[in-house]
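Up next, subunit A:
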Amino acid sequence: MRPRPLRWLPVATLVALLAVVAAGCGGSSSSSASSTSTAAAASCVKSQLNLVKKGQLTLATDNPAYPPWFGGGTPKGSTWKFNDPSTQKGYESAVAYAIVKQLGFTPSQVKWVVASFDQLFKPGPRNYDFDVNQVSVTPQRAKSVSFSNSYYNTNQALVAIKGTPITKAKTIADLKPYKLGAQIGTTSYDYIVKHIKPDKQPAVYNNSNDVNSGLKTGGIDGIVVDLPTAFIITGAEEVPNSVVVGRFPALGSGDHFGAVFAKGNSLVKCVNQALATLKANGTLTQLQNKWISNAGAPVLK
Partner candidate 1 sequence: MTTDADPGRGSRILGDLKGSGGGQRSVWIALASTLVFAGILVALIVTSPGWPAVKASFFNRKIFFDSLPEIAHAFLLNIRIFLTAEVFILVFALLIAVLRGLPGPVFFPIRGLAIAYTDFFRGVPTILVVYILGFGAPALQLSWLEWATPLFWGTLALVLVYSAYVAEVYRAGIESVHTSQEAAARSLGLSRLKTLRYVIVPQAVRRVIPPLLNDFIGLTKDTALVAFLGPVEAFRQSQIDVAATFNYTPYMCAALLFVLLTIPLARLTDWLVARERKRQLAGGAR
Partner candidate 2 sequence: MSSNGRALQLEAVRKSFGEHEVLKGVDLDVGEHEVFCLIGASGSGKSTLLRCVNLLEPVNSGRILLHGEEITRRDVDVNRVRRGIGIVFQAYNLFPHMSVLRNVTLAPRKVLGKPGAEANAEAIALLERFGLADKRDEFPDRLSGGQQQRVAIVRALAMQPDLMLLDEVTSALDPELVAEVLSVIRELAEGGMTMLIATHEMTFARDIANKVCFLDEGRILEQGPPEKIFGDPEEPRTRQFLGRIVEAGRL
């Protein structure tokens, strides 16, 4: 009934469209064009720094800003929840301002913006110079962004409700029958899947509030989270009646937190110089002792 050529119309259209799409796709990730210069700025002189806004350091973290990484509460009029980064309190805030000082800026020349986790690696220019948000450095992630050197090494730990069977665990093998949980985007989840390998699939939550809720409501038996946060959960009673069951040995070289930059941003070098100075003169250790709990926890091997 239909003229013969027209019968092929739908197929031809589909093939043509697929060809167009295929042409646009593919190729493994190469270093994306960055909006910042790679060649220039061997110098870290204040006036020559590669900044999104000259004369100001624009820093980013996620909202809410959790302890012990941020502290000082939220002053009146602040749009931040839990803690306002500009209080300079809390480990990451303190380290950030220490770096700022090394680069030659004063605290009043610092502006904070909100960057959610998903925004950290979007293509295109950033509206901040760097982000601090307990982001672990991995080689795979380093293909998409530039990381500073580590400003903190941490291990993973296990938090559970006092008196529950999981608190009797002494080794990683003891944890196999339990339902564990972690926050999305953390190496905690990786640790569960790659190292603990429990029988039950782990639960993944959007943010630390929800992970805590998961433990409180019995959705999970234990939380795997970095050690400093574990101490806050138990110490500040974010989950009432909770206890740090133990900490885990590091996988490989352990978890390193680094500041996150747009790929190829020359500012990284200057920040690394600053970090090196802070490590050498003991500031970093001093800040860690001040803000991060030293309490011990048994090692779950």
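Picked so that all candidates are chains of the complex that A comes from, given by their letters.
Just so it is clear, contacts are C-beta pairs under 8 Å (C-beta built on N, C-alpha and C of every residue); 3 or more make two chains touch, one makes a residue touch a chain; residues count from 1.
From a predicted model like this one, the values you see are computed outputs, not experimental measurements.
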Within this complex, subunit A touches, out of 1 or 2, candidate 1
Note: in the complex, subunit A contacts candidate 1 through residues 1-3, 5-6, 9, 12-13, 16-17, 20-21, 23-30, 32-34, 117-118, 120-124, 138, 140-141, 143-145, 181, 184-186, 189-190, 201-206, 210, 213-214, 216-220
